[in-house]
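A protein chain is absent from this complex, but the other protein chains hold their places.
Every chain is named by a letter (A, B, C and D) in the order it is written, and numbering of its residues begins at 1.
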Amino acid sequence: MLHRFANPTRFLRIATLVQPWMAWSTILLAGAGLYLGLLSSPADYQQGESVRIMYVHVPAAWMAMFCYTGMAVSAGVGLIWKHPLADIAAKATAPVGACFTFLALFTGALWGKPMWGTWWVWDARLTSMLVLLFLYLGYIALANAFDDPSRGTRASSILVLVGFVNVPIIKFSVDWWNTLHQPASVIKMDGPSIDASMLWPLLLMAVAFNTYYLWVLLIRIRAEIVANKIRILRLKQVHG
Amino acid sequence: MSVFSGKNLICVRGERTVFAGLDFSLEAGGALVLIGHNGSGKSSLLRLMSGLLKPASGTLSWDGEETGEDPEAHGGRLHYVGHHDAVKPVLSVVENVSFWASLRNGGAAANEAARAALDAFGIGHLCDVPGRFLSAGQKRRVNLARILAAPAPLWLLDEPTTALDRQTIAALEATIARHRTGGGMVVISTHSDMELDAFQVLDLADYTVRQTGLEQAS
Amino acid sequence: MSVFSGKNLICVRGERTVFAGLDFSLEAGGALVLIGHNGSGKSSLLRLMSGLLKPASGTLSWDGEETGEDPEAHGGRLHYVGHHDAVKPVLSVVENVSFWASLRNGGAAANEAARAALDAFGIGHLCDVPGRFLSAGQKRRVNLARILAAPAPLWLLDEPTTALDRQTIAALEATIARHRTGGGMVVISTHSDMELDAFQVLDLADYTVRQTGLEQAS
Amino acid sequence: MSGFMSILKRDLHLAIRQGMDNMMVVMFFVLAVVLFPFGVGPEPNILARIAAGVIWVAALLASMLSLERLFQTDYEDGSLELLTLSPIALEVIVLAKITAHWLTTGLPLIVAAPLLAVLLNMNTEGFPMLILALVLGTPSLSLIGAVGAALILGSRRGGVLLALLILPLYIPVLIFGVSAVDAVIGGFESKAQLLILSAFLMGALPLCPWAAAAGVRQAIE
Partner (left out) sequence: MSGFMSILKRDLHLAIRQGMDNMMVVMFFVLAVVLFPFGVGPEPNILARIAAGVIWVAALLASMLSLERLFQTDYEDGSLELLTLSPIALEVIVLAKITAHWLTTGLPLIVAAPLLAVLLNMNTEGFPMLILALVLGTPSLSLIGAVGAALILGSRRGGVLLALLILPLYIPVLIFGVSAVDAVIGGFESKAQLLILSAFLMGALPLCPWAAAAGVRQAIE
């Protein structure tokens, strides 16, 4: 059994070192981003104050897709190279990603009410984003649906890979179909088309969301490794 | 002293008569071993005795009273071990056994009884392991522990030694002997040798009952 | 002459190591009998040999080539008999067997091969009976007929005598002897005695392999 | 009575150990409702018009799906045989299993319903009645479904067959459940519908466990 957790043990040492850095950068970046975004940046000439929802909505939406991509990569690594850490990382990411997705949906709906006059429309981007939330939930459900946890890991890894088809659809849905949702204005080929006074707080928040994710991820991975160890010790105890 | 007997039993399965005109009678402390080639109707007869299967005709009676009249009372006085082990994968071994015991003991000391029964079959150390982690033989032992955890006078065992190792078969034989000394009855179907004291053999090839002394079955 | 061998096999199930550092080697015409108490890992080792389970580490090889490289080829050269009998209740006995034969023989004489195999296990008369009407032992015989209906050099049998009557066990022993004379190999797990010629015994208590002459197993 | 409690406790125990499983019934319910806007298009007024109907149909389907396994696992692993052979009346055993099932799936469904009503733009006046109708209706669904679940034991393709057997029996519950909500939204009384739903429940309570027990008995022959 030891060989399986040789790597995680080394990982635990590194994680202990990195974790406080992540915590502090999250606090500082989010503080700065929120200050710039909510207080010092201008209100939009079209959208008024409600534009400030953007500073949460857009990073959350990015993170939702980023987390799923990360899960797909980890799942692939876990399936092909059987790296235990990759499986644990995928499993630990899922709830965080689901929360980001929910946050993006929720803030989007909040924003939609003043902008489009309705909480929800069934257009391609919103729909594919909702599908993403269900994919996260399906992953979590499948990973926990087996008596043998390693079975759950393998089955759900395959699911993530199949569901990854959805990510490019979210990203490019606004280009393929004309919808209510506006197309990309930050991440695109010919540079961002957004004013610097809005771009900076947005980018700060995006980085803050990222460090927050890494922070939580480290905590969750550590917890998962410890839980695994406990389970194995307990099994050893009862089986002698 | 209680008597369990069947008269002129006919069993029909899948529109085919498996056996007809079968008689048997068993007294307290007795043992009946069913032998016969594959498909001769041993499992069918055991299910019939338990009340799971209804005979096409003929009567089964306990102390002269027909068992079909009060199926709950009959269920309460027997233990049946079939091909399935009824072990829940998410419950621990002791929870599995004590649930069955609690249905009969009224829940009182079910837990202690379960632990004692598991010890008797040599899996006391697995008490807190979930059922999903067990091998074929370990599951069978849990199933056998169930019949020890709550007393009942009549045991119906369908090939109980399946998947068991030598040691556990010996433990089972000892358990059966104790049960009979206490006035219990047992009906067993088996293809392999089991060491029992004075028992009757019912050969399903010709429905004859032979009395056997201190020899080996089958 | 082909050789089937495993080196330094480690098997992990449910996050627990079942066995570690296990070696074995089997030549054409050889037989390996797995013994060990309940839960010692006999079934796990057989599944590992078949490729259904992947070893946590260690290698399995056939004529020096790793079996994991080409799982279809490995599947083609073995027959596995596990705890489930894979008998479809709505198909007749001969349809059941000939389907499995047709996957290997390319469908040609699958039907005749199936009938011959069923005769060998004494259930030729049940050929047209649907699977749902079979008793436990009859199902097991259908499963065993499957491995006779299409030839394969390696037989992996997990407690094949379960539910069989004496006569059929003798028929199985004869079949295994014929298979080995023709250069086949066989790996068997068992708790009961089987009569085999010169075979190796692998005891899962201590992973030692013993060579046995013309005696009884276990 | 102690037998009833033993089995109820064990079934709740199993449900809790299996953690996610009951959540999943609710999630199916949510998903089935959410499919409709995809299917019929997002126009709020049409959605509002069919909201109560869609929620009830989804509740029916969810209840049906989850009932499929009510006896199935016990049947497959041999527990059902042993339960039948226990000294407790089979009717009591069946009733305990149904109760456990409703507590772990029916209740969460009722909690989720108002959220879905919001999603479908349902008139908020109908909310209390929706919940009340579900409280009266879902136990009937569980009871009726149990009969179907017992009847299909041992048959292959269980799910679809079960659907076929019990969906027609579900229809009256559906009709009065929906019309209770629609009546309130339309500004009418809905006492009559509630009385009928209660009458169903009162009728199903003694009848269904008995029929389900008979079904179980013939399945394990």
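The working rule: a residue touches a chain if its C-beta (ideal position, glycine included) is under 8 Å from a C-beta of that chain, and two chains touch if they have at least 3 such contacts.
Please read all numbers here as calculations on a predicted model, not as lab measurements.
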item: Touch partners, limited to displayed chains, of the chain removed from view; value: A, C, D
item: Residue among A:161, A:219 or A:232 touching the omitted chain; value: A:161
item: Full-complex contact with the absent chain, from C:100, C:121, C:155 or C:199; value: C:100
item: Touch with the omitted chain, as defined above, among D:96, D:113, D:178 or D:197; value: D:178
item: Contact with the hidden chain (one of C:20, C:52, C:129 or C:177); value: C:52
item: Residues in chain A touching the chain absent from view; value: 79, 127, 131, 134-135, 137-138, 141-142, 145-147, 151-152, 154-156, 158-159, 161-163, 165, 169
item: Absent-chain interface as seen on chain D, which is shown; value: 18, 21, 24-25, 27-28, 31-32, 35-36, 38-41, 46, 49-50, 52-54, 56-57, 60-62, 65-66, 68-69, 73, 76, 156-161, 163-164, 167-168, 171, 174-175, 178, 182
item: Touching residues (missing chain, whole complex) on chain C; value: 50-54, 72-73, 75-76, 78, 80, 82-88, 90-91, 95, 99-100, 102-104, 106-107
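By our rule, only the chains that are shown with their structure count from here on.
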item: Chain A and chain C: spacing of chain centres that average the CA atoms, whole Å; value: 48
item: Gap in Å, rounded to a whole number, between the CA centres of chain D and chain B; value: 38
item: Chain C residues counted as touching two or more neighbouring chains; value: 14, 16
item: For chain A, residues contacting two or more additional chains; value: 148, 235, 239
